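Before I ask anything, here is the structure I am working with.
With one protein chain withheld, the remaining protein chains of the complex are depicted in position.
Chain IDs A and B follow the sequence of writing; residue 1 opens each chain.
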Amino acid sequence: MSDNSKRITIPIGPQHPALKEPGCFTITLEGEKVVNAVVGVGYNHRGLEKACESRTYIQDLYIIERVCGICSHTHSTAFCQGVEELVGVEISPRAKFIRVIMAELERLHSHLLWLGVAAHEIGFDTLFMYSWRDRELVLDMLAMLGGNRVNYGINTLGGVRRDITPEMKELIHKTLNIVEEQNKYYIDLALHETTLAARLSGIGKLSHEDAIKYGAVGPVARASMVKDDIRVSEPYAAYDQIPVKVVTDDHCDVFGRAVVRVLEIMESISMIRFALDNMPDGDLAVKFPRKVPAGEVFSRTEAPRGEDTHYIRGNGTDKPDRVRVRAASEANWHGMQHMLEGDYLADVPIIIAAIDPCYSCTDRAFIVKDLDHGDQRVWDWQSLKRYSVDWYKKRGFDASKIKLAERRI
Amino acid sequence: MLMALFNIVIFPGLLFLGIYALFFAFLDRKLYARLQNRVGPPWFQPLADFCKLLGKETIIPQGADRRVFVSLPVFALAAVTTAFIYVPIWSVNSLFPFEGDLIVVLYLLTIPTLCFFLGGWYSTSLYATIGAVRALTQLFSYEVPLFMAMLAPAILAETWSISGISAYYAEHPLYILINIPAFLVAMVACQGKLERVPFDLPEAETEIVSGTFVEYSGRLFAIFKMAIDCELVVVSALIAAIFLPFHAANPWLGFLYFIIKTVIILILLCLFRASMARVRIEQMLMFCWKILTPLAIIQIIINLLVRGALA
Partner (left out) sequence: MSGEEKIVAQILERYPFLEGKITIQRRQRIIMPPLSREKFEDVFKYVVDEVGFHRFHLVIGVDDGEDLGFIYALSNEENIVLLLKQKAPKELPYIKSVCSVFPNALWHERELVDLFGAQVEDLPPGPTYPLPDGWPAGNYPMRKEWKVEYFDKETMTYNPPAEKTPETASDDKAKEAAK
């Protein structure tokens, strides 16, 4: 008798409470055990690379920043430094430091976000609420520096657009103290809380050899003892002047990935402090030509989720010939099937969440055309806000009438 | 006759239980939210949810057996309400006490779980089927320690009626201390019965969407939800009656005591829920059979020895 009669196949996604983004996992179960898993992504391919080819470099920068909502800064850094290398421009040391500070703040908020999502997947909603509350502090800092909670727009070709003033520096230091204090508690929780350890240990195994074979990057690889970090192996921006400690772990499972991430938060905090205190003076941006010479460049940065790769080919005009983005999530998908097989259904969401998947990175952008307004308009923040409020009012939703309780700390 | 009808429909029957269950649901959610540093819902939120669900369309899956599918929520609610009649509220005695009502209440409380199982099974949805199987697997693991933990105090009191047990411990308050391990076992095992974190496997939202209830909607789902909320009240009332037998002669004062006792138990259950992650099904089985059951057996042996020493 074949085993097939005992097997059932269930779809997880593309719409599922555990995954807030479109990805489909066809899981074949034998009892509660996963015997086969097929990963399906690509539900929202946006074709960003094609869009980049028909726009100028400076326009592309803003498209590239929208590859991913969480690690937007690292994408624009990779793109900027690629184009800068193509032109042969060296940016000012201060701009390099500002890029590093933004990148590390972004890592903080991304890892805190992950901690919350992971806790939610295993039904530990208290930790989820706590870590997201602390993430708000980091987001406030990012909003102060870049003017936006995500897609900060701080990078520009040839440098950065905004400076960090001494008052901002002061405020960041203060916030970091709070975040550090909280994070010490999370480290303690991650390492010593028994239900958490029981749920995370031994699942989603990816051995050292497999991590290399499937090309895992970032915290997933580092949790399998692959000492791979672009910040160290190929220092970009100001990382050659800042001490970077690579966090690795030998658990090779979801628990290891959690440990790597919470410890990396501590590393990021100390790096931001060092960068703030040792920031040199100088210009923010240098003059940048419109036209970029022909040539090709392969640029890498370390995103919160791992290695982020950009390939840019110029053809002597003001538009690139080819832009290829490989975000970190895309590299980590490959080992997913291997990680899922042999585990329990109950562990599927947390294993998927453990690579910190980002679907928008995998399904890179398509073009959004405003058909109603054929003309291009520049809207300031106020008019955009008014537009959105009116848009919802027409549909019977008036947000201005909602009363919110005041935040108590 | 009229009095009996009043007792069944209004107090302490369906209406009072329903209102108190909604209050409990609010308290549970509010506490949980405050523990998580959130604001939490306003007091009428559970009632609003209930009313909203009543007004929603009820969808019955094509493959499901219509009659069974519709009757299961009602069965679950009826069983819980019946069980409540045998639990003492304002005095030591319940409404209709008889020798052996403890066993009857425990079995009546098993019916909702079976209804969840059958409801999930008859939904013919993959997620619901997995949830149903989990509900049944879970039943076999927590039921044994829960029963034993409840029966241990009865052995010491030498009676099988809840009222008798309450009366016995009201007379000998110090003997409650002997039952502390059984109290802890009962508190943990009833998390499984109530399908709350860490044992909320049958509905695990992030794994199997919402398990057994995935195909239930509208009125049927509202009744199921109500049954779960009522179960929370009945279980805490039962634990309060057996393990916290502090009574007052005055019925009004006794009623106040009842509310205080049940709320204390709810707070404990809420603390459990807020500080833990969901376990896996095999971890739950292990935990129940390897830790809770031996603990309950030890409690029974201790109680037997004490009984012997007293006699």
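Note that in this section contacts are C-beta pairs under 8 Å (C-beta built on N, C-alpha and C of every residue); 3 or more make two chains touch, one makes a residue touch a chain.
If you're wondering where the values come from, they're calculated on a predicted model, not measured in any experiment.
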Write out, one label after another, the shown chains that touch the chain missing from the document. A
Which of these touches the unseen chain: A:E234, A:E267, A:D318 or A:E341? A:E234
Looking at the full complex, which residue from A:V34, A:I98 or A:A331 touches the chain that isn't shown here? A:A331
Of A:E30, A:E90, A:D163 or A:E296, the residue that touches the missing chain is A:E296
Which residue numbers on chain A touch the omitted chain? 38, 40-43, 45, 47, 49-51, 53-54, 85, 212-215, 233-234, 296-298, 300, 307, 309, 311, 313, 321-322, 324, 326, 330-331, 333-335, 363, 367
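Everything that follows uses one rule, which is that only the chains that are shown with their structure count from here on.
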Take the average of all CA coordinates in chain A, do the same for chain B, and state the distance between these two points in whole angstrom. 43
Within the complex, chain B is touched by chain A residues 8, 10, 16-18, 29, 32, 119-130, 133, 195-196, 198-199, 344-349, 405
In the complex of these two chains, what residues of chain B are touching chain A? 35-39, 126-127, 129-130, 197-198, 200-201, 204-210, 274-283
